[in-house]
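Encoded as structure tokens, the structure appears first; notes follow it.
All protein chains but one are shown at their positions in the complex.
Should a chain be cited, it is by its letter among A and B, assigned in written order, with residues numbered from 1 in that chain.
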Amino acid sequence: MMTIEQQVNAANDRVMEILLKGRPVWIDVRPALEVIPGMTRTRILVPGPPLPVERLTTPIRTAVCGAAVHEKLATTSEEAWQMVLRGEITVEPAQDHQCGCAASMVVSASMPVMIAQDRVFGGRGYAPIHPGPNPKCLRWGFYDEDVERDLCWFRDHYGPALGRAVRAAGGIDLVTVLAKTAGMGDENHNRQPAASMYLALQVIPWMLDQEDSERDAMIRHFAANDRFFLHPMMAGVESLTATMKQVPLSTVLAGMGGNGVEFGIQLAGTGNRWYTAPAPVIKGTFLNPSYTEADLLGYLGDSCVTEVYGLGGMSAIAGPAYMRMTGSNIAEARDRTEKARAVSLGEHTFAPIPWDDFRGFPVGLDARKVVGYNILPISHGGSALKRGGQGGAGAAELPMECFKDALRGIYREALRLTPARM
Amino acid sequence: MNIYTKVERGRYIDSLETLLASSILNEQPGLEIGYAGMATEPFKDILADICLLTEEIKGCDGSCYVVAARAESQAAFDAAVAAVEANLAPKQEENGEGEDLPKAYPSIKTAVEACPRANLCSVAVPGEYALAEVKKALNAGLHCVVFSNNVPLSQEREMKELAREKGLLCMGPDCGVANINGAALVLASVNNRGPFGICGASGVGIQHVAAILHEVGSGVSQTIGTGGNDLKNEVGGIMMLMGIDALEADPETSYIALIARRIGDQVEPAILDRVSRCKKPVVAMFMSSDRAAVERTGAIWAADLDDCAQKCLRLIGKDYPLETEAQIRERAAQVVPCLAREQKYVRGAFSGGTFMDEAMHTLVEGIGPVYSNCPLKEQWRLPDSHRSVCNACVDYGEEEFTRGRPHPAIDPGVRRPAILREAADPETAVILLDFILTPPGHMDPVGFVLDDIRKAQAQTAAAGRQIVFVASVLGTDADFQNVNDQRKKLEDAGVLVCKTNRRAAMLAGEIIRQKQERDQHEL
Partner (left out) sequence: MNCDKILSLFRSELITVNVGPKLFAEALEKQGYQTVQVDWKPVAGGDREMQEILAVLGGLD
């Protein structure tokens, strides 16, 4: 009979196979209600681990109420909030539904979501469409008539058009996008102009012959958004974690995110169970010199699922420009990647980093190594202001307590599954 | 003065470094007293002793690095902490400069991957972690030398059984001395290569015999320290038996010297049996074994370390003349008349157990009971290790003094206060000291205490008496400190230097004996 360690190692081998060999492909865009498992008309998906609604932060609360009004569940934000408090509108972690919500983004029933499918292992993941460079958006905790107009445009024009395009293109292989743009300086969490451009090259031809009065506006919007790739990539990661979370006893990171108050991680071996700790603040630079750390919420958003796949802070050395932009340096970038390598179980081979001896992104954070070696992995991220809006960008150390608690969870599970040892 | 503290959770700094940190901390201006270390229970006990244990530190555990001090201001404390940090960090700063500087690896596995030709692993981690690291090293095919102590005997046996299964050396735990391929490992001396292979359960014993072989121009092929517990029944002498096998098979070894203080009754027959089957000449210094039993194996019996070295030399037709009893009597007779009426006792301050034991056995023969913190007989135990009575020897390598600090050979500071304290006692006639040289040790252990020796001489002279210092230095002229230079410094300061620790103890005992005789006549 296998020891617990052998069982855990075998589970991790299986999960690493999914991470390393899975092929997430962006295949479609559909309304959330149609495709996301467990989605209902009165359910709103939010970033991070679960939080009692009374403790939701201002930007999330604004976005949730905005989404409810957008869905015509309520006529005003205040009315919507009362429904949330009464439980008539339910708020759930997006990642429990294989969906990733970056920053303050929330997903409601009619919103178009991108669908990624892992063509090797079959999992599916979802993410809303990146709203573009306009800072006033639901994704940063704002909701008014302008935002409502944009949400409708996305729902009625942009989402369906993108869906038609990727279907016509036969799907966009996200691994190919990463491979083609290897060595172009993206770290693919906070900075992805190369990947977004390459993606646009694949999609725009299929938008040109679409018959929609908004066609030119949509192409212009698409081409102007150098951060577009983040969201299909998040959907892609979710398509992999969907399968990873079916492997009991694996100690590999399979999900993480913050809700501004708490930060949580999920391990493959215990599926959608969250292990939480107070959310760290993202340290780096501010978009406005008058902002201070006191203006910032703790880590907010699910965009760090890209780190689950070895991007962002894990492969910081791949994106030197981001380090520069956030007041850091190349030595720190190298250090972040070396730390990640020390606690990761594998390395992607499809996107070698030229200035790092053509090594790949480290991937597959093993909670055992994080705790055992006492090395805190680092996630990149954009910081959110308490009152809504983006405060800046930088990096945060993931809280050790999450990983310790997660090991307790796997340990209990191991004892439950292997009672003979007791 | 107020108490200031700094706590860093999850930062690990080894005790060797924290000790240095504490020394530097206490050199800083504006501080009355300070202490730095990992917040283990013994560390907290010391903080309590020096009244620095705050509520905050009480709540810390061994994963916290703590600096605490009574300082005149926060600024003084901060400056002191910064000075300590600057000293902890220099290596890392240097590493940032150039890329060719050696890199450190997070684990034995990664180190071996980076350097597949590595063949030995030196393990010096807290005892509770030693087994895990040694197993990793053995499983990676590395021979081991394990300096860690306080390893449970069952764990020692486990690592040695694994080593035996793999055909690898596991020298230690608690191995202080080994010389492999000419390299002085852990606390060994640098020695010439030569035809003698030594295997022993006493580090200082090996070092002593090897140093004498070196001094007459011979040397050692290899020396294998088994660790002090190897010959206990619980461990079974695994490494001693493997060491004999290896030295017998080694073509560069012509003669074998074996050194053991106490051999477990269940282990002794196997060891003696193995010695009797050894095809090479063996000199055996088995302190607790019956002479006849040792000689029945065909081995040459040695009474003590000096005798062991001399009998080894006899095998190659050489000799190392040590002070004779007559010479010792004569040297003693020269100093005894200078002693004042009340000066009656010898006070030994040792940096390790082997030499103290040897000295006490020697002293007891001539002058009777010797009190100690580790006495030969329980009724001779000192009630307070910091207050000597009658004839007394104190081992400053004992846990009560080191408390997580390194061996006195590395950090002679532990023993330093003893010199002035013993000299201040009007009943002290002789202060007996040992000095041990080794590459990782203090670069000038004699120089480190020379000021105190001179101060003690001046203070006793001012009080109308003359204190006698007797000392020996263990090491070779190949050691970085050079044994001859160290001896010369002592002699220049008026210290009576003997060639070996045993001779030094004989001289100290003889001085006391003659003084007793004189005092009786004068009555």
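Worth a mention:
Here, a contact is a pair of C-beta atoms (placed from the backbone, for glycine too) under 8 Å apart; a residue touches a chain by one contact, two chains touch by 3 or more.
Computed from a predicted structure; not experimentally measured.
Only one of B:C51, B:A75 or B:A249 touches the chain withheld from this view, namely B:A249. Within the complete assembly, B:R164 is the residue of B:R70, B:R164, B:K280 or B:K455 that touches the hidden chain. Of the candidate positions B:Q222, B:Q310 or B:Q343, contact with the unshown chain belongs to B:Q222. Among B:I3, B:L53 or B:V123, the one in contact with the hidden chain is B:V123.
As for the chain not pictured, it touches subunit A at residues 3-5, 8-9, 12, 251, 366, 368-369, 371-374, 404, 407-408, 410-411, 414. On the side of subunit B, the interface with the absent chain consists of residues 9-10, 12, 14, 16-17, 38, 61-63, 91, 102-112, 114-115, 117-126, 129, 132-133, 136-137, 141-143, 147-148, 164, 166-169, 180-186, 190, 221-222, 241-242, 245-246, 249-250, 252, 410, 438-440, 480, using the contact rule stated above.
Note that only the chains that are shown with their structure count from here on.
Averaged Cα coordinates give subunit A a centre that lies 58 Å from the centre of subunit B.
The part of subunit A that touches subunit B in the complex is made up of residues 331, 342, 373-374, 400. Per the touch definition, subunit B reaches subunit A in the complex via residues 10, 12, 96, 106.
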